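Excluded from the complex is one protein chain; the other protein chains are retained at their positions.
Here the chain labels run A, B and C in written order, and each chain numbers its own residues starting at 1.
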Amino acid sequence: MTGLETSTIFAYCGAALIGIGIYGFLVRRHMIRRLIAFNVIGSGVFLLFGATGARQPDLGVDPVPQALIITGLVVALAATALVVALTVRYAHLTKRATLREDLPDEQGGS
Amino acid sequence: MTDWLLIIAALTLVSVAAALWRVASGPTTVDRMMGAQLVGTSGVAILILLAPTSRSGWAALDVAVVLALLAAFASIAFVKAVSRDGRGDPEEDA
Amino acid sequence: MSLAALFTVVFTSAGLFFFIAGAVGMIRFPDMHSRLHALTKADNLGLGLIVIGVMPQVDRPVTALKLVFIWALALVASAVTAQLLARSAAPPDLCEDG
Partner (left out) sequence: MIGPAFDLLLALIVIAVALAATLGRDNFGAVVFFIVYGSLLAVAWTRLGAVDVALAEAAIGAGLTGLLLVGALARLSRLEVFSPKPPGAGARALCALTAASVAAVVAYALTGLDPDGGGLTETVAADLDRSGVQNPVTAVLLNFRGYDTLLESIVLLVVLVGVWSLAQDRHWGGAPGLAQHARPDGVLATFARALPPIGLLIGVYVVWVGTSEPGGAFQGATILAAVWLLAAMAGLTDAPSVTRRSVRVIVIAGPALFLAIGTVGALAGTFLALPPDHAKRLIQVIEAGLTISIAATLALLVLGFPQRAPP
């Protein structure tokens, strides 16, 4: 895909979002921040998928990717809710919102 | 006319981006929370400007309806969460 | 340029002016309550003007009704947000029934 069309622009935008999300997911240690980064990866994939399905401007976006993206958005929300519940419960038990493996050595991590 | 509406929409987008500087710099959490209301109102304006130019026609207006309906929700969740016991409302605390 | 087009150009420009004014207020005003004021008042006026401006372009009357409905929803949402955010940040002795 090349040229300056709506679909091309947002397809590359999706690729950039995937990169940003991966970086945040690797660097961030607070679980909510990591969750946000993971959702950025997800929406980057959706944007890329939807935009590549809109390569013929007169046809609009391919309905099959659209349906899959809507399904994906709802599942992503459910997964987010599960991670939030896990994080809150974990913080109740440990007073931390960070996994043990992510703690530096002097703070009691492995 | 399509071009004109797109220009106005683009300039509104620029003003949103400028105002987002306040969301990034704070200093208070309420300043940051205003970001949600900001894109609520401006997002609705941009969607209204895009609706006549959109390939899918005026159906895009439904997105604006949903955004306007839910614009206040994040702020409400915020004021409830920062109230005295975490589940009250700021008017009770006054 | 037709009269309808001129109407749209004038009103959407006016709407844009208030959005820019709101953004300037958000950035320049010295305290949080003034900034909240800039955001929830100027932007709503801007939205109203844009709604009026787009009105001549609608395809059928029900779309125009939808536009007014959106503006009303946004006004209510802004008013509620402004009240609640201002209250949650105000020192208790400033509230009249405190």
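Operating definition for what follows: a residue touches a chain if its C-beta (ideal position, glycine included) is under 8 Å from a C-beta of that chain, and two chains touch if they have at least 3 such contacts.
Model, not experiment: these values are computed from the prediction.
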item: Where the missing chain touches subunit C, by residue; value: 73, 76, 80, 83-84
item: Hidden partner chain, residues of subunit B it touches; value: 2-3, 6-7, 9-10, 13-14, 16-17, 20, 23-24, 26, 29, 32-33, 35-36, 38-40, 43, 46-47, 50, 53-56, 59-60, 62-63, 65-67, 69-74, 76-82, 86-89, 91-92
item: Hidden partner interface residues of subunit A, rising order; value: 1-24, 26-30, 32-33, 35-37, 39-40, 43-44, 46-48, 50-56, 59-71, 73-82, 84-89, 91-92, 95-98, 102-104, 107
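Criterion: only the chains that are shown with their structure count from here on.
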item: Top-ranked pair of chains - ranking by C-beta pairs in contact; value: B-C
item: Geometric centre: closest chain by C-alpha means; value: B
item: Of all other chains, the one whose Cα centre sits farthest from subunit A; value: C
item: Between subunit A and subunit C, centroid-to-centroid distance (C-alpha), Å; value: 32
item: Subunit B and subunit C: spacing of chain centres that average the CA atoms, whole Å; value: 10
item: Residues of subunit B whose C-beta touches two or more other chains; value: none
item: Multi-partner residues of subunit C (at least 2 other chains); value: none
item: Of subunit C, residues touching subunit B in the complex; value: 5, 8-9, 12-13, 15-16, 19-20, 22-24, 26-27, 32, 35-36, 39-40, 43-44, 46-47, 50-51, 54, 57-59, 63, 66-67, 69-70, 73-74, 76-78, 80-81, 84-85, 87-90, 92, 95, 97-98
item: Subunit B to subunit C touching residues, read off their complex; value: 1, 4-5, 8, 11-12, 15-16, 18-19, 21-22, 28, 30-31, 33-34, 37-38, 40-42, 44-45, 48-49, 51-52, 57-58, 61, 64-65, 68-69, 71-72, 75-76, 78-79, 82-83, 89-91, 93-94
